[in-house]
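After the structure tokens below, expect a handful of questions from me.
Every protein chain except one is present and positioned as in the full complex.
Letters A and B mark the chains in the order given here, with residues in each chain numbered from 1 onward.
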Amino acid sequence: MVRVAHVHLSACTGCLISLADSYEKLPEILEAIDLVYSITLADEKTVVTETDEKISIERVYPDNVDIALVEGSVCIDDEHSMALLKEVREKSNIVVAFGSCAATGGINSFSRGGQDPQPTHTAFLPIGKVIKVDFALPGCAPAIEGILNFIFAALEGDTDYMLPYAVFAEEFMDTNGLDLARRVISQSLCMGCGTCAAACQTRAIKMYDGKPNFDMDLCINCGICTFQCPRISVSSTVFNIE
Amino acid sequence: MSKSLGNYMEIITARATDADVRSRSQDGGIVSAAFIYGIENGILDGSIVASAPDKHNPSPVVAITKEDILKARGTKYSISPNVALLKSAVREHGLEKVGFVGTPCQLVALRKAIKYPLGFRHVGDKVGLIIGIFCMENFNYQSMKILIEEYANVSMDDVLKTDIGKGKLWVYKKDGSEPITVPLKETHIFEQKSCHVCTDYTSELADFSTGSVGSPDGWSTVIIRTKRGKEFIDKMIADGKLETQPADLEGKGGIPLLEKLSNGKKEKSLDTIRIREENGLPVPKLL
Partner (left out) sequence: MSKIVEIKPTTRHEGHTNLNLLVDDDGIVEQGYYQSVTPVRGFERFLIGKAAEFAPIAVSRFCGVCPTAHSVSSVEAIEDACNITPTEDGLILRELTSLGNRMHSHPIHQFLISSDYIPANDMGEAVKRIQEMRKIGQFFVDTIGGEAIHPPNVVIGGMAKNITKEARNKLAARAVEYKKLAEVHVDYMVGLYDKGKFADGTPIPENLGYHDFPLLATHPTYGDRTQLNMADVTETSPYDEYPKEYAKGACTLIPKVKGSLMEVGPRARMTRFSGFNERGMIANHKARALEIIVTIDRVLELLEILNLNGKPRSEEPIVGDGEKVGVGMNESPRGHNTHSVVIDPKGKIKYYNSIVATTWNIPVIGHATVGNHYKFAEHVVRGYDPCVSCATHMIVKDEESNVVSEKYFR
């Protein structure tokens, strides 16, 4: 069975809640995979070491993980987070940036440190800036239907379907509303479908006279507008309809 | 199956039997009749359509009654971002079986949203029917206004309907007088530029698509593409909501014309795409 891990970095757990919003299908999913690490959902492989002074009970990241879903940005100022992320990369075959915090930095791109009690936690990056990421699933949170499509494509090895996620991981770590505007509207490619406006989970995009206006005061750099815009890219799989 | 018209199961010529629906619809009233049928038979609980209460500048609305649908009849040759309302339709409107009508580009966006729904939580499975309209080009509202007011010399307040066909833009007035026409060679510069990279004329991703080209005046060409689309149209015919005639597969004004226009659009747009690439400009990526 495919060994799956869920790793929680600097995140809000909304992405995992989204996965749980598979409702009646959740038990089915948990049966289709072997969830080998997820401190929120399960007790982990536990290593107990005992000395005269100390009993240490540690939950460790297992070896030979097939798919690691990493939720959250990485705080490069926190050595534990950095070490965990590197360990995840080493021990996992496929690393997925699960949600916008991991894919683009999302809300954490605003962080600038200075807050007690850890004022030195300053920099929170999309994980792809620290390790090689194979696929990115933006969205704050990414919708469950998209997560499931991805997981089942991965289980079936449907690389055609997975291609847009690979491209996003590679090319769109820095995108946001303004970036979409520059890539599409400022290139005379926007035809006013309104998809970006519907997708935007903060409602930062409003359509006027058939074109989007971006309220950058409300943009959290999640990148989902860019991901969904058909004038950025369309996968060939979209054209197979029944 | 045909390269120029996309995948399809069947092509027919049809029109709504309800004269009321037909009266103010653009062509055969297929779109409006279908949505009304869907609502009245519980197949749909509402539809996203383009409404233009304020003088032809359209915007999408969620229509849940026959009256709502009828109010939105007719083509607006300006951009109505119908996908923008999709989420609202299933959120605060509480719809679970949404009908959708859109231009070919909007259907690409919609199908992508359904297949890659990361930004569309609990939305995709609530789309109950996707109707596509044929589309050669679109205009933003300000351009349309210039064409109507400055080229056709008609006040926006007096416009009953606009149509594009037979090489002309037709402006019909509320007073019932003869329509004013503007030759399309004058309208080209006002076309939305992003339409020039669009290679889909006949809404190839619809459940069924419809337009005037290929059928006699007052009738519509209907290209049935999916099982869902076929079931829907078959039911409408069986219930007497559509009258049909075989599509004209041979004649000059029939399906061959549709294919010719479709191929023409594809070729022209592929050219534009090539030129953009040569100039180092981005183009929509096909992955």
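In this section, contacts are C-beta pairs under 8 Å (C-beta built on N, C-alpha and C of every residue); 3 or more make two chains touch, one makes a residue touch a chain.
Quick caveat: nothing in here was measured; it's all calculated off a predicted structure.
Asks: Quick one: say which of B:9, B:64 or B:237 touches the chain that got left out.
Replies: Of the candidates B:9, B:64 or B:237, B:64 is in touch with the missing chain.
Asks: Among B:24, B:66 or B:93, choose the residue that contacts the chain missing from this document, as touch is defined above.
Replies: The missing chain is touched by B:93.
Asks: Can you work out which residue in B:45, B:207 or B:259 touches the chain that's missing from view?
Replies: Only one of B:45, B:207 or B:259 touches the chain omitted from view, namely B:45.
Asks: By the contact criterion defined above, which parts of chain B meet the unshown chain? Give residue numbers in ascending order.
Replies: Counting over the whole complex, chain B touches the hidden chain at residues 45-46, 64, 87-88, 91-95, 121-122.
Asks: On chain A, where is the contact patch with the chain that was removed from view?
Replies: 8, 10-18, 20-21, 23-24, 26-27, 39-44, 52-59, 75, 77-78, 80-81, 106-108, 110-119, 121-122, 124, 140-141, 201-203, 217-218, 220
Everything below uses one rule, namely that only the chains that are shown with their structure count from here on.
Asks: Just the number, please: Cα centre separation of chain A and chain B in whole Å.
Replies: Computed from C-alpha means, the inter-chain centre distance equals 36 Å.
Asks: State the interface residues of chain A toward chain B in the complex, per the touch definition above.
Replies: By the definition above, chain A touches chain B via 18, 21, 137-139, 141-147, 149, 163-164, 167, 183, 187-195, 197-201, 207, 209-212, 224-225, 227-239, 241-242.
Asks: Can you name the residues of chain B that touch chain A in the complex?
Replies: 7, 57, 59-60, 78-88, 102, 105-106, 108-113, 115-125, 138, 140-142, 192-195, 197-198, 204-205, 225-227, 281-287
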